[in-house]
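A single structure is presented below for examination.
Only one protein chain is missing; all other protein chains are in place.
Order as written gives the chain letters A, B, C, D and E; numbering starts at 1 within each chain.
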Amino acid sequence: MIDKKSILIINQSAPYGSSKARESLDVALTCSIFEMPVSLLFIGDGLYQLINNQSPDALSMKKHEAMLSALPMYDIENIYITEEDLESIGLTENDLAIPVTLIQRDAIASLIQQNDSVLTF
Amino acid sequence: MIDKKSILIINQSAPYGSSKARESLDVALTCSIFEMPVSLLFIGDGLYQLINNQSPDALSMKKHEAMLSALPMYDIENIYITEEDLESIGLTENDLAIPVTLIQRDAIASLIQQNDSVLTF
Amino acid sequence: MKFSLIVHASPFSAQTSSTAYRYAKCLLEEGHQIFRIFYYGDGVLVANQQIAPPQDETNLLSSWQSLAKTHNLDLVVCIAAAVKRGVLDDNEAQRYDKENANLALGFELSGLGQLAEAIAVSDRVITFGN
Amino acid sequence: MKFSLIVHASPFSAQTSSTAYRYAKCLLEEGHQIFRIFYYGDGVLVANQQIAPPQDETNLLSSWQSLAKTHNLDLVVCIAAAVKRGVLDDNEAQRYDKENANLALGFELSGLGQLAEAIAVSDRVITFGN
Amino acid sequence: MLNGLSSGDAVLLIEDAVYSALEAHQSIFKALSPDDIQLSALEADIQARGLEDKLSPRFSSVNDQGFVKLSCEHDKIVSWY
Partner (left out) sequence: MLNGLSSGDAVLLIEDAVYSALEAHQSIFKALSPDDIQLSALEADIQARGLEDKLSPRFSSVNDQGFVKLSCEHDKIVSWY
């Protein structure tokens, strides 16, 4: 009954400070379970979701990094960030918790065009 | 029973898009009713609250400008904006709904110091 | 065209839920079809029948309800988001041992699968809030 | 010192309510006094006894309740903000003709005057959220 | 998010975003060619905020019907709050 529409989820929110990051992952996993191809783009503050060595015990919150690590098990492997964003926060791929595909900022438009539907969190 | 502590309310939120602007005014009016001297500072997006000719009928919302006009009836007459903020949005005092006192941005610190308590909306 | 809407923001502190309502109403007036409205995050709070808006403010809950009634709309409230926010139907009230259900008439609690389906079958999906 | 706290943000979509709780707990541990906690805006939503957080998440409502019980805290919920958000005590449920009260035990509905008083008598007032 | 735009796309500002249509904020949009990208702002939000006479000429005012029409004309919609 469900078409295999591809979805791009754009993540622009930092983890922990708001519930957006978790809500986004919940939608991503659900769509993937329904066999819709899911791509994730992390831009702006959303890039902070990917920083490694997160340790939110004192906040009594779930480790966002760990939830991201589960993505491959749900066949979500198209994970994009832009080189410009990574550079702008002064970090490198070594600082990230999961493997990502680096793209140029002006490739965002084609990422949007390649997918059937776009959600932003 | 209530001391006459003076209050500075800093408004940094635009009207209509969120409920902050209204919540701020409700607190200002209440404190004034309790005879606490109230000053209002509008900075950043908060300055947009003061733009005249607001007409929110199509949004079915109350006219924020009209609520601001009630401030003098509550003896709230210390209303500040910074020249820099006004200039940065390309408007002049003629575009504002109520009379304000223009200060320099670096006078914000002394405004904070002159008051006993500071709230931000 | 067939539309679905996602409503995210708190109806009490952001304009967004009200923008979504105006948009939905206009869609229908223009002859389009709404497959589903999916409430997520703090957007689910509009479906609490305990809400008592001041008389001089719009009652967004009853606005949605009457639009839904006239046009037979499918208003789906994310069950996980609703339960943690205290918006419960009879089943959930029982499951979590709460005294009363408070989900407003015209709304239905269901899972994120309903959002996935809405995306799959609609020509356009528009998110209000993020 | 005598502190009062204002809690503004939605307990479900922002970290802020939980930061406020941690801060309040630490204040008390350090021997300070809390005159009042005033919930305003979407911050009032934490006082809805219908809330059913997932078992693996913190239950902020019961955290506030037990802190209040131990330290005899004055937890005041802005009545205007609460009523429009569907958080009602017995009086308000009756006044607005709603079937059930749902204000959680340990909280009290009252007006903004309680906030003004808190500002007047406290050495420090800290706002969580804006 | 203006990075994600390509020729033929349209930008509609709604709610508090309509303030960005003020002349003073046009540097935000300077990278967008007027021939490629259509800029507009929602009428109800403009009027509510008193901006009717204050918008940059690059922006056209669009009513709710126009919002619906734009949604139909473009097969992908990216919301940006």
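Following the convention adopted for this analysis, contacts are C-beta pairs under 8 Å (C-beta built on N, C-alpha and C of every residue); 3 or more make two chains touch, one makes a residue touch a chain.
Everything numeric in this text was worked out from a predicted model, so none of it was measured.
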Contact set (omitted chain vs shown chains) is A, B, D
The one of D:11, D:86 or D:129 in touch with the missing chain is D:129
Contact residues on subunit B toward the hidden chain run 10, 12, 43, 105-106, 108-113, 115-118, 120
Logged for subunit A, residues touching the omitted partner chain are 14-18, 45, 48, 51-59, 61, 65, 88-91, 95, 97
Had the left-out chain been drawn, it would touch subunit D at residues 1, 3, 8-9, 15-16, 19, 22-23, 26-27, 30, 32, 123-130
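Operating definition for what follows: only the chains that are shown with their structure count from here on.
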Joint neighbours (subunit A and subunit B) are C, D, E
Relative to subunit D, the most remote chain by C-alpha centroid is chain E
Strictly by count of touching C-beta pairs, the top pair is C-D
Rounded to the nearest Å, the gap separating the Cα centres of subunit A and subunit E is 27
Where subunit D touches two or more other chains at once, the residues are 12-13, 41, 57, 80-81
Multi-partner residues in subunit B (2 or more other chains touched) are 16-20, 59, 61
The chain pairs that touch are A-C, A-D, A-E, B-C, B-D, B-E, C-D, C-E
